[in-house]
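Next up is a structure, given as structure tokens.
Left out: one protein chain. Kept in place: all the others.
Letters A, B, C and D mark the chains as written, and numbering starts fresh at 1 in each.
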Amino acid sequence: MRNVVPIFTVLLAIVGAWWLAVAPMNIRPALDIAERGGAMIVPEGSVERRDVSVWRLMLDNRDHVVAGYDLKRPRLPTPAQVGNELWKTTGAMVAKGRAWSKRSLIYHGWVTLHSTLWGFLLGTTLGILGAVAIVYSRVVDMSLMPWAIISQTVPIVALAPMIIVVSNQVGIEGRGVPKAIISAYLCYFPVLVSMVKGLRSPSSSELDLLKTYHASGFQSFLKLRLPASVPYLFTALKVGIAAALVGTIVGELPTGAISGLGARILIGDQFGTPLAIWSALFCAAILAGALVTVLDITQRFTLRKMGFRS
Amino acid sequence: ADDVTLQLKWVTQAQFAGYYVALENGFYSDEDLNVTIKPGGPDIAPTQVLAGGGADVTVEWMPAALAAREKGLPMVNIAQPFKSSGMMLTCRKDAGVATTDDFAGKTLGVWFFGNEFPFLSWMSQLGLSTDGGDAGVEVLKQGFNVDPILNGQAACVSTMTYNEYWQVIDAGLSPDDLTTFKYEDQGVATLEDGLYALEENLADPAFEDKMVRFVRASMKGWKWAEENPEDAAMIVLDYDETGAQTEAHQVRMMGEIAKLTAGSNGTLVEADYERTVASLLAGGSDPVITAAPEGAWTHAITDKALN
Amino acid sequence: MIWIVGMLVFWAAAWACNVWLANSAFSDKRAVRIAVPLIFGLTILVLWEGLVRGFGVSQVILPPPSQVISVFAASTDLLWIDFVQTVAKGALRGFMIGAFAAFVAAVLIDRSAFLTRGLLPIGNFVAALPIVGIAPILVNWFGFDWQSKAAVVVVMVFFPILVNTVQGLRETDAMQRDLMRTYAAGYLQTLFKLRLPAAMPFIFNGLKIATTLALIGAIVAEYFGSPTRGMGFRISTGVGSLSIDLVWAEIFVSALVGSAFYGAVAWIEKRVTFWHPSQRG
Amino acid sequence: MTSNAPNSLPQEIPGQSPAAETVISAQNLSLTFETADGPVHALKDVSLDINKGDFVSFIGPSGCGKTTFLRVMADLEQPTGGQISVNGVSPREARLNRAYGYVFQAAGLYPWRTIGGNIRLPLEIMGYDKADQAERVTRVLEMVDLAGFEKKFPWQLSGGMQQRASIARALAFDADILLMDEPFGALDEIVRDHLNEQLLDLWAKTGKTIGFVTHSIPEAVFLSTKIVVMSPRPGRVTDVIESPLPKERPLEIRDTPEFLEVAHRVREGLRAGHSYD
Partner (left out) sequence: MTSNAPNSLPQEIPGQSPAAETVISAQNLSLTFETADGPVHALKDVSLDINKGDFVSFIGPSGCGKTTFLRVMADLEQPTGGQISVNGVSPREARLNRAYGYVFQAAGLYPWRTIGGNIRLPLEIMGYDKADQAERVTRVLEMVDLAGFEKKFPWQLSGGMQQRASIARALAFDADILLMDEPFGALDEIVRDHLNEQLLDLWAKTGKTIGFVTHSIPEAVFLSTKIVVMSPRPGRVTDVIESPLPKERPLEIRDTPEFLEVAHRVREGLRAGHSYD
């Protein structure tokens, strides 16, 4: 907790820098609008202005700099604009009792969360089973591990439409399952790697101890490898859930999902409403933070319960 | 009731109002159909969904459908609710574009994903290469919005009369600042939003019958939408799951769409088809289709539906 | 039918072969280490070919690998153009800029314990975010060409490398630092002779994570606008025009390039951190 | 090198005669590891008999094969030559009969189990019933002076206590052979002294046969009835010393001339042919 002050200071600095950056980022559209409104701008004409640096423009048109802080379609919105938009699409919706309306980010966040969780479940299950297979079978280890790495270099965005079509063909309706598959695809890998590490973490003397007891393979899995891998599992889960969220959003981006945060980003892009993109991005960040925090707390609790020193 | 799945070409918007109206007003259930409408999106190829069996019928543009047909996917046009094309190229006057002669050396935004074919054949008719260079034009794969024309990255962008054009206007540019080239006016229009189904399915009389009822109800929906644009837009809004569409925009879109569907009772006009094929075959060095397709359309459905 | 049976037979045979190889006396030999995964990969290709042909799957949905290979061979010049655009210009440049910026930032941040404490949790957090989502924004800011792709890559690789480097710089043990103190060593001396070498395994960990991110970032960004070349461009237009075989050829290139990139970083890592227990085998 | 315990062995068997029951018997035992750098002769032609109730220490420089020998006895390593029998059967059968308790250098308690849970581990695996488990845990905890610590986690205990718990774990089931591989190597001398006394005590109480690896000459002399001096490259037994010390051994015995005399002999044995790396 001693990190609170530094974290807030850094956050404050980031927000400050962001706020300052708004002026140069938005000066061109601000000047265009002002010019169309009849104001005198130096130099005249947005095409001419393209060859002039933003700093020069800001200096020469000082009165119009503030306009950049209140654009409808800002290139870079101010922190306040983003906060406002976030509030309008979440808190304000709740206040109006429309939390589940399609205009509410709570609804879209939920859609994303939903397939993230399914993807996470699928991915972690796959990752854990794969890890067990790898740890117990040399063949699987040798043949699977390199491909697990290669699988992560395949751009899933390219696979996304095909996953949709194929799952359509086997009779799966809707975008939820394909999204979950994509998200599982990104999620399983860190879990696999970390669990292999965890299941292999018992030292040879710990394994030998069980051998002197004449313990069966299953007993040594249950009593040694599995509990020993729990700390690794949680590290993996935290990375995995973040990856699953990335997967869902990537899955929503190009597959033309119609709801979910990725879809909001897409729609925001299509309709030229940058604020929708920004607020969806922040909502995704908040979601990621919340998910990781939940896992973190579970981790602390479980490990303490299990007697691991935290 | 018989199940029918319809795959749209794009997200839920007034461009597809007829279908939503038919669904909402019970025109489909009157025909004893249970219709599911699947919205599309940037990476959804309706042709592929059709091939994969994810839909029975799809809304597609004819160039893409014919291209798919040449790839071995036997798609058949069973109805053509859109009479005219809404495609145009919207250019900024201050970027120096007044006529098609000004294109050379400019950067033009184009939609791909199967929507590039009309553009490509237009350019080849103009004798402009699309591989860059001074003699030709620089082509950008345009994303999902009109930003490139707003921030000066492109001189022109592709727009639909009913959609993106108004985004340019909403962003603060006035029609006076813009030069527009409608594909219709340039004589390179190709058929847009038609209904397509697979040949092998149509061979089944039961399926054919389903399609007949579907087309009949859909056209009823379209005519209702043309007459009640505001209500139609509201129905579309109700079905929009993204929650991003605005009422004003959809009403305006419906108004523009009505202009395109007007003049079609759903029957494909053969002359329009021939013009589309001719334009695609003329696609320069890299034509969209290499031979005039056979059996790419049928009047069997519309004939039965409309009588 | 014959395809499916043949495929199953091949599968069984290949698996048996791998079992034998992996448990044989030379399972530690380099050749076997390479052969086993190769046989496995080949099996998957054969399975795929057999399934597609056996069940008559339409080639606009999933083309058989043989067709992908022939399209690959026939379109090498196209694939090369895309490779240059997406990998050489977008991903690689973005990776270099991002890695360098992250590295410099890490060394600077590391000087202040306060900043480290404040930035490390934030960096860790940001590294976990779906940063690809900023692709549309950056395409708007930096234009259509490779610059915006590189920008997306920069942002995506920055945080994993930053966090790992900062972590690595703190990773020296107290005894190693105390030793430097007894020599009255200066900041730069300690940095170059102790902390950077000790941080290398961590830095490379970050770089390896970043390699896979770089390709994905560059490709996704092309969905939001690009010139008429590039792997992301080809993939998205390929799907639209049902050239699924070409799409798979691009996927193949991407996997190949990604693995090579990863392999290259791992190779350098092996050379630089030869001393680390994890590298000594 | 058969050993006929000559005197004062703390065996329960009354007649300490040459007929004392042999528990472990090795003849010309060899073990060669094939490594990348060529073969390593960890054991070569090692012959040794251990009688029931013996406390045998193995001492020798690093790499002389002490651990390897102990592991062969426990069937954790397969010899490449010679014979070895344990309780008249092969080590493998002896292991399947659960004849061993094995104590490693580090306590090796599972951190996710309490002290009680750790001691219960072998009992669970061997299928003792619940009531018996509880009873045994209580008994061995008392034996090693840890009554009351059952519910604690390992890290809540000092190193010495952890090592005692690991001994208790090896005592909990009815193995009559206890193999200990440098169990006190990581502890400081003072704690070590204390544990040595307790170990002797335990040995007297339970009458187990103990194999004990150590690096410490005083420790070996203080504890053992028989000291096996080994030497490396190849690993072999160079001397077997029968201790003349009485069964009762207060710590002060270490200042007696008999003790020093044995220690001297061990040191000489070690010195001979020892290289320092």
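One rule holds for everything that comes next: a residue touches a chain if its C-beta (ideal position, glycine included) is under 8 Å from a C-beta of that chain, and two chains touch if they have at least 3 such contacts.
Just so you know, these numbers come straight off a predicted model, no measurement behind them.
K.L.:
Taking the complete complex into account, which shown chains does the hidden chain touch?
P.N.:
In the entire complex, chains touched by the missing one are C, D.
K.L.:
Quickly run down the residues of subunit C that touch the omitted chain.
P.N.:
Residues of subunit C in touch with the missing chain: 173, 175-176, 178-185, 189, 193-194, 197-198, 200, 273-277, 280.
K.L.:
Write the list of subunit D residues that the hidden chain touches.
P.N.:
Here the touching residues of subunit D are 61-62, 158, 160-161, 188-191, 194, 215-217, 255, 260, 264, 270, 274, 276-277.
In the analysis below, only the chains that are shown with their structure count from here on.
K.L.:
So using the touch definition from the top, which pair is joined by more C-beta contacts, A-D or A-B?
P.N.:
Ranking A-D and A-B by C-beta contacts puts A-B first.
K.L.:
Averaging each chain's C-alpha atoms to get its centre, pick out the one most distant from subunit D.
P.N.:
Of all chains, B has its centre farthest from that of subunit D.
K.L.:
Where the centres are mean C-alpha positions, what is the separation of subunit A from subunit B, in Å?
P.N.:
Subunit A and subunit B have C-alpha centres separated by 34 Å.
K.L.:
Would you mind pulling out the distance in Å between where the CA atoms of subunit C average out and where those of subunit D do?
P.N.:
Measuring from centre to centre gives 51 Å for this pair.
K.L.:
CA centre of subunit B versus CA centre of subunit C: separation in Å?
P.N.:
38
K.L.:
List, in ascending order, every residue of subunit D touching at least 2 other chains.
P.N.:
Touching at least two other chains: none.
K.L.:
Listing for subunit B: what residues touch at least two other chains?
P.N.:
42-43, 45, 48, 51-52, 143-145, 147, 151
K.L.:
Provide the full list of chain pairs in touch.
P.N.:
According to the stated criterion, the contacting chain pairs are A-B, A-C, A-D, B-C.
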